[in-house]
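Notes follow the structure.
Other chains of the complex are left out, but the ones given are in their true place.
Chains: A and B, in written order; residue numbering restarts at 1 for each.
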């Protein structure tokens, strides 16, 4: 068996660009038969080496095969009005665009290498620990809190829960506000038993049409509304 | 290493230091005899002195330190005081996150989620006009309710509260 140097590619476009360069072919006139077979060979090699072939690589394989079969179809001489588009043109466009950004990434990398060698003073103690908050930080802070709370649930000793009492308690939350977020409602209860009791109470209230549970889209915040009816 | 390079290196090292540096520490790294290091630093200190700028190099606690001249202390304090004023501490940011996603909300409710007292954070957020009081909750004790302000939207570059990223969008990002 001969030695094979297996390069790692970021995705199907990265691999295709490599094949175009390696074969020294014109990106505007890609020999689709040759490139497709090399692409498929590479995919097989990746499998042999247990490299993670993501679905994106397979989708591109399908596209290449499709282009190849289109190229094999007998071509009708196009009239002036309907100049048939080359089946490869979309692929070429994608490759060219990707190539541009690869070059931009290369530029950024070089730029960083020189910047990495200049030092400024470390933040002084007064402003340390303070952040110029952005949305990501805000959301991240919130997500971490939720996670922490979830970890706490279930640690505390359960107490006797009365569902009727819990129903009354739930209704009292809606005296002033029309809606309340589901996660906040649950945030008041620490133990698994408490949470279950609350859920049961909530279901009962929905059945009695005292409350409604709404969600604007899958996985979004669940809101509990006081039923106006 | 020639003298000019040694001088530049010493200046750069002094610049980065948070306290006085000893001659022998610098000498060991640069592999130059301590008396020569001392001579170079003295020369640098002299140049700083003659230039009469905002910085000085002084011998202190058995070492040398680059620092700002005492006459500029008040400007520095004002500058960094205001810069700090513009920022938020982590705990305050957490409190703000809870209010943003759960408004209107009471202090007790925030404390249930954060598990600590949030008095100081609330005060700071009110001062910065990022939150405001939105009435009282109709429960025993009638506690105050808090919600975010227009300034909050401006601070985070949001057109409206609907533009707040959702929790599951973050989860999607964390993969």
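We take it that a contact is a pair of C-beta atoms (placed from the backbone, for glycine too) under 8 Å apart; a residue touches a chain by one contact, two chains touch by 3 or more.
Model, not experiment: these values are computed from the prediction.
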**Prompt:** Each distinct chain appears once here, so what's the real count of each in the file?
**Reply:** A x1, B x2
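The rule is short, and it goes like this: only the chains that are shown with their structure count from here on.
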**Request:** Please compute the C-alpha centroid of subunit A, do the same for subunit B, then give the distance between them in whole Å.
**Result:** 32
**Request:** Within their complex, state which residues of subunit A touch subunit B.
**Result:** 119, 121-122, 124, 126-127, 129-143, 145-146, 148-149, 152, 172-173, 175-177, 181, 183-184, 187-188, 219-221
**Prompt:** Which residues, counting only subunit B, touch subunit A once they are in their complex?
**Reply:** 12, 15-16, 18, 80-81, 83-84, 86-90, 93-94, 96-98, 100-102, 104-105, 109, 112-115, 137-139, 155-158, 164-171
